[in-house]
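Below you'll find the structure, written out as structure tokens, and then a few comments.
In this view, the complex is presented without one of its protein chains, the others remaining in place.
All chains are identified by letter, namely A, B and C, in their written order; residue positions are counted from 1 within each chain.
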Amino acid sequence: DPQERAFQERIDAGDKIEPKDWMPDGYRKNLIRQIGQHAHSEIVGQLPEGNWITRAPTLERKAILLAKVQDEAGHGLYLYCAAETLGVSRDELTRMLLDGKMKYSSIFNYPTLTWADMGAVGWLVDGAAIMNQVPLQRTSYGPYARAMVRICKEESFHQRQGFDIMMKMANGTDAQKKMAQDALNRFWFPSLMMFGPSDKDSVHSAQSMAWRIKMNTNDELRQKFVDQTVPQAEYLGLTVPDPDLRWNDETGQYDFSEPNWDEFFDVISGNGPCNTERLNTRKQAWDDGAWVRDGMLAHAAKRKSQGIAAQ
Amino acid sequence: DPQERAFQERIDAGDKIEPKDWMPDGYRKNLIRQIGQHAHSEIVGQLPEGNWITRAPTLERKAILLAKVQDEAGHGLYLYCAAETLGVSRDELTRMLLDGKMKYSSIFNYPTLTWADMGAVGWLVDGAAIMNQVPLQRTSYGPYARAMVRICKEESFHQRQGFDIMMKMANGTDAQKKMAQDALNRFWFPSLMMFGPSDKDSVHSAQSMAWRIKMNTNDELRQKFVDQTVPQAEYLGLTVPDPDLRWNDETGQYDFSEPNWDEFFDVISGNGPCNTERLNTRKQAWDDGAWVRDGMLAHAAKRKSQGIAAQ
Amino acid sequence: MSDGLFQFLLRMGDNTLVLGHRISEWCGQAPGLEEDIALANTALDLIGQTQMWLGYAAEVEGAGRTADDLAFLRDVWDFRNLLMLERPNLDFGHTITRQFFFDAFHVLLLTRLQASSDARVAEIAAKSVKEAAYHLERSADLVIALGDGTDESHQRMQSAVDLLWPFAGEMFAADDVDNAMAAAGIAPDPASLRAEWQRKVDQVMADATLTLPESQFAHQGGKTGRQHTEHLGHMLAQMQWLQRAYPGATW
Partner (left out) sequence: MSDGLFQFLLRMGDNTLVLGHRISEWCGQAPGLEEDIALANTALDLIGQTQMWLGYAAEVEGAGRTADDLAFLRDVWDFRNLLMLERPNLDFGHTITRQFFFDAFHVLLLTRLQASSDARVAEIAAKSVKEAAYHLERSADLVIALGDGTDESHQRMQSAVDLLWPFAGEMFAADDVDNAMAAAGIAPDPASLRAEWQRKVDQVMADATLTLPESQFAHQGGKTGRQHTEHLGHMLAQMQWLQRAYPGATW
């Protein structure tokens, strides 16, 4: 197909694809799936942190967490807007999330159980997210790439805040140190899972990489994350919960254990610790909010017709 | 009316009136109002204490409070049964409560704000209730009198438990002493109001006393309560929040300030601190429970018709 | 005076702390993404204002306590917020109506406080008043839109107005603390804000096709601390958990 060839040539040349440009159906479909899933992750991702806003230990920590959660909702907004340029509305995407037809990042199906989890989420989860997102600033689809630029700036700020919480905990009382270690124990492998299954088991990878809507392989990013994070854990005086973790002089990288992929597929398929809670919370919010959305639309329509009548 | 005269003579002779006996409409109506109101008070009265069951400070205190609340629901049950003998169903009475057509004791429209309030409610509120209830064991209507006998036994137990909480608080840390005093400050006058307005302003008193469904005047009982309670407060080392309270050698009683009757009528008319909350909680419970009650009835009907079919 | 000023500052800071807490409970659960963002932003502003008010309160008290100590280590009786603000959120209509009643008051109060004889009070008010004005613009617009929306949204908003109205009067009830503040030129007599507040509220209610109840009954006891609602204790159990469970730790 000459159209497809021309399209691929533009991408190979580093051109940005814009909403009105021709694009293959598969490109559009994959992008919608990927951007939608990313947007949903920002929205659902508010919940594990929201769980601690009302119990934040100081006014400053409460303010920082509120600002972070607000940023995440903002990221969701950018991403839904980027997805809308592909011809799918925010309401359609939301409906697919609530019907279980679209996913969000599995990491948010893990519970936040102590204040140290606010540190671990920032440090590990945002850290892993950034690994994924930084290269996506150069993705081939213009609106997506531009959303990523804005998002990455804020995410790295969040990651530093998370690390700062971990520092305070790791240098705190015995109980705080215990919380910090416990948080690392629970979030380490789920964070590694955030990069997806090993490349050999990954479905869409090759085509997505050719289209530049995926910039690196899952294993590459996971390795990079481990190499970056292990020294940080050491700096904190915490132990990564992997007995087989060790520095490999030959490769110049860390060797580490694979996460339990059975658990990963369990969580993906709905059996994570919080899948039901998270989705029910969002469904409830959507259903409870229906009268508000309807009311605002009705009022806007009245105002509009009054405006027309007055002309 | 000779029938009414004969009825009054039975009452004067100390006879008990039983459900199947003839009785004047006014007697029946007044009793329904009084017993219903008393039953509703037991039910609504669970709520201010229920507010602290989940925050009780020790396992033993939690158990004692649970037992007390269970007793109160039981008292409600006895009283609704007594009212039913007068030809009004529990559902009808409940509906009248929820529609605001029947009252419950205004004291339960005050909030319970600290653990000491669990002491104050037992000591003062149950104490005042007992003052009212002990004479009602000799009331003219048989089922009511018998319900009262059972209730009084448990109430005096509750009052001792409340006093015991106050003792622990009054002999505890500075913060506990402060809580105890604060609870007495907030509950003193509302407890005095529990006996109703002064006799000269009380509507139904004379006829009710003739029928022996009211055994003492409001002022008599209030005085008796003050005389009993003030020495207990002194024993606890607490100050009754009434600057004009003093022992009167002449009368052999305490002189004390009247409660603020404007506040009393405000609360009665729906403007108490918790009227809306209490009634909404009960309405919600009733509405949320509809499917359960309907389900149980439907199942019982099925079982019954299966039983008939099997014969 | 210094105890009066301390009490006044607690009232300001507890109002923003308690309302900020309630608003933050909406996190991730608002009717739409724009509302989620706006509510988080409102909560954030209020917590920021709390830091300033309670920080100054702690200084004035001079007992070595910090803003965090005041927020996380006082029990119900020492809180000085308006009863309205500690009420549970109920539905979005209730949350927004409460916000509107408070915002309309808050803007007037902060505007006047910019001219306080106490320089720190004036400074904090100046920093807060723009945020409050933005909150008011937003909550007023929402009250109008939802009051004048569908039958259901109208009915829900009217219920919220009916439920909250008896809690509005406490904002304007003056006591000894208020009188001392007014006499010292630190803060206006709250009663003096009422007429203008009422004008604003009447206008928004009219646009929203909503009706204020006629009763002038006003619940009292929050700003004096005499008698809060049962809701505050539950809020504090959550808010103060970590500080209570791990005393002396730094976070």
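Here is the rule we use: a residue touches a chain if its C-beta (ideal position, glycine included) is under 8 Å from a C-beta of that chain, and two chains touch if they have at least 3 such contacts.
What you are looking at is a predicted structure, and each value in this text was computed from that prediction instead of being measured.
Asks: Since one chain is left out of the picture, which of the remaining chains does it touch in the full complex?
Replies: A, B, C
Asks: Looking beyond the chains shown, say which of A:Gln3, A:Ser89, A:Asn271 or A:Ser305 touches the absent one.
Replies: From the options A:Gln3, A:Ser89, A:Asn271 or A:Ser305, the contact with the absent chain belongs to A:Asn271.
Asks: Among B:Arg33, B:Arg55, B:Arg150 or B:Lys224, which one is in touch with the chain left out?
Replies: Checking each option in B:Arg33, B:Arg55, B:Arg150 or B:Lys224, the one touching the absent chain turns out to be B:Arg55.
Asks: Looking at B:Ile43, B:Ile107, B:Met215 or B:Ala233, which makes contact with the chain not pictured?
Replies: B:Ile43
Asks: One chain isn't shown here. Among B:Asp99, B:Glu234 or B:Asp294, which residue touches it?
Replies: Spelled out, the listed residue whose C-beta touches the missing chain is B:Asp294.
Asks: If you put the missing chain back, which residues of subunit A would it touch?
Replies: Contacting residues on subunit A, toward the hidden partner: 48, 51, 55, 110-114, 175, 178, 182, 186, 266, 271, 273-274, 276-277.
Asks: May I ask you to list the residues on subunit B that touch the chain which is not drawn?
Replies: Its contact residues with the unshown chain are 43-44, 46-47, 49-50, 53-63, 66-67, 69-70, 73-74, 76-77, 80, 90, 115, 165, 168, 172-173, 175-176, 281-282, 284-285, 288-300, 302.
Asks: Can you list, in ascending order, the subunit C residues touching the missing chain?
Replies: Touch set of subunit C with respect to the missing chain: 75, 233-234, 237-238, 240-241, 244-245, 247.
Basically, only the chains that are shown with their structure count from here on.
Asks: Please identify which chain has its centre, taken as the mean of its CA atoms, farthest from the centre of subunit A.
Replies: B
Asks: Considering B-C alongside A-C, which chain pair is linked by more C-beta pairs in contact?
Replies: Pair with more contacting C-beta pairs, A-C versus B-C: A-C.
Asks: Where the CA atoms of subunit A average out and where those of subunit B average out, how many Å apart are those spots?
Replies: Measuring from centre to centre gives 56 Å for this pair.
Asks: How many angstrom between the C-alpha centroids of subunit C and subunit B?
Replies: Here subunit B and subunit C have centroids separated by 36 Å.
Asks: Which parts of subunit B, given as residue numbers and ranges, touch two or more other chains?
Replies: Nothing qualifies.
Asks: Among the residues of subunit C, pick out those that touch two or more other chains and give their numbers.
Replies: If we look for residues of subunit C contacting two or more partner chains, we find none.
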